[in-house]
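Take a look at the structure below.
Of the protein chains in this complex, all but one are displayed in their positions.
And now, chain A:
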Amino acid sequence: MSYVIEGQTGQWEIVVGLEVHAQVISHSKLFSGASTTFGGDPNTQVSLVDAAFPGMLPVINHECVAQAIRTGLGLNAQINLTSRFDRKNYFYADLPQGYQISQFEHPIVGTGTIAIELANGETRSIGITRLHLEQDAGKLLHDQDPTKSFVDLNRAGVALMEIVSEPDIRAPEEAGAYLRKLRQILRYLGTCDGNMEEGSMRADVNVSVRKTGEPFRTRCEIKNVNSIRFVMQAIEAEAARQVEIWENGGTVDQETRLFDHTKGETRTMRSKEDAHDYRYFPDPDLLPLVLEQDWVDSLKAALPELPDAKRARFQQEYGITFYDAGVLVAEQAVADYYEAVARGRDGKLAVSWVTGDLFAALNRTSNTIETSPVSAASLGKMLDLIADGTINGKIAKEVFEDMVETGEDPEAIVERKGLRQVTDTGAIDAAITAVLDKNADKLAEYRSGKDKLFGFFVGQVMKETKGKANPALVNEALLARLNG
């Protein structure tokens, strides 16, 4: 047990389960044809169905269903061939129908797992309880008028996947790792953009504490936490609050809480007594959702390679370390970039250029992999120039910096700057002669046994050739001359 709270009565363990709302990437909403584009002018992406006009009926969007199935498959989860939509009834101004269409008793996806990796390299498996499809609500704007609130229904009816974990998480760090891994998988699958700032991924956090070996105690749910860092902070704060209550002889009430990140504490949103009675019942406007196994199979066959599989393949195919492979697959665009560079080349050399010089350059120039000034093809060409001896590693650094600056082709840069490596042994010999002539004292020292000076001579020869000499040839020739 890695994370414990030291209380006055002993050690406490935390128990956490996460409910993640992930906005489905789709052109239109879950039950209407209205667009889902983020950032449209208020109420410009609203159909009569979304606004719940009289007599309007929902029709399921099959692309959203496909996205939920892909996600389920990506979470190694069971796909339920029959699922059902229920109505969750409550009144609010952002909920035009007066109910949310969701899946209560029979979700489209059943149990699955996510493997998470912790900072100490340990891996853990977190259970997924279920994934279901539901509608998002609209948005209320309270800051437009001193006395009125305004309603924007652009988001009303957009498809969400609610992904519920088992209460398997035992540390704030694990919650963070879980969310990062889930987001990574969703992004790989292209089913959710995972953008927590825009609200396209949000988490409800269930927290309880217990003494080791005890059954679960009462949990509290912290609603709508919108960053991974806040999730981790909220868990710490909430767990500490609960430990204090229990240790002071109190009892934790089951309730819904909010996390105030400016104060670093949670506070009551609504207590159990105020809990809504949602009066769930099957939506009579929709038939049960029945899937063909063939369709599920074809979606499965077309799934992209997921991070864990890609990482294992990179290790094997390119001979790189588990760690490096992990860095590369963290973002699919990086993995794709790397693979374009490494394919048919030296994979280890490629990883050192991508995670070293390239990442540094991106950082320095405030670019992302998508906007990189150096394309994967160019970097690959540069590695080819190293491999075929046109340039050496040192010159490559210079060429690369030029590529970052100009975006030019590496061959063009080499030609323009005359950086082609000197492989002419005559020229190298001439340089050696010049160096040895200038450094007769050092030569004497070397010959009297000061072997370490070899490096000095190499450096001087490279300098003489303006760094362009082939280092292997220099070594060979120098050794012959010094020992001659």
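Heads up, the rule we're going with is that a residue touches a chain if its C-beta (ideal position, glycine included) is under 8 Å from a C-beta of that chain, and two chains touch if they have at least 3 such contacts; residues count from 1.
Here, contacts and distances are computed from a predicted model.
When the listed names "ABC transport system ATP-binding protein", "Polysaccharide biosynthesis enzyme WcbI domain-containing protein", "ABC transporter" or "Glutamyl-tRNA(Gln) amidotransferase subunit A" are checked against UniProt, the chain not shown comes out as "Glutamyl-tRNA(Gln) amidotransferase subunit A".
Taking the complete complex into account, A:A52 is the one of A:I5, A:A52 or A:L453 that touches the chain left out.
Screening A:R229, A:R279, A:R343 or A:R416 against the full complex identifies A:R279 as the residue touching the chain left out. Mapped onto chain A, the interface with the missing chain covers residues 48, 51-60, 87, 89, 91-93, 96-99, 149, 151, 277, 279-281, 284-287.
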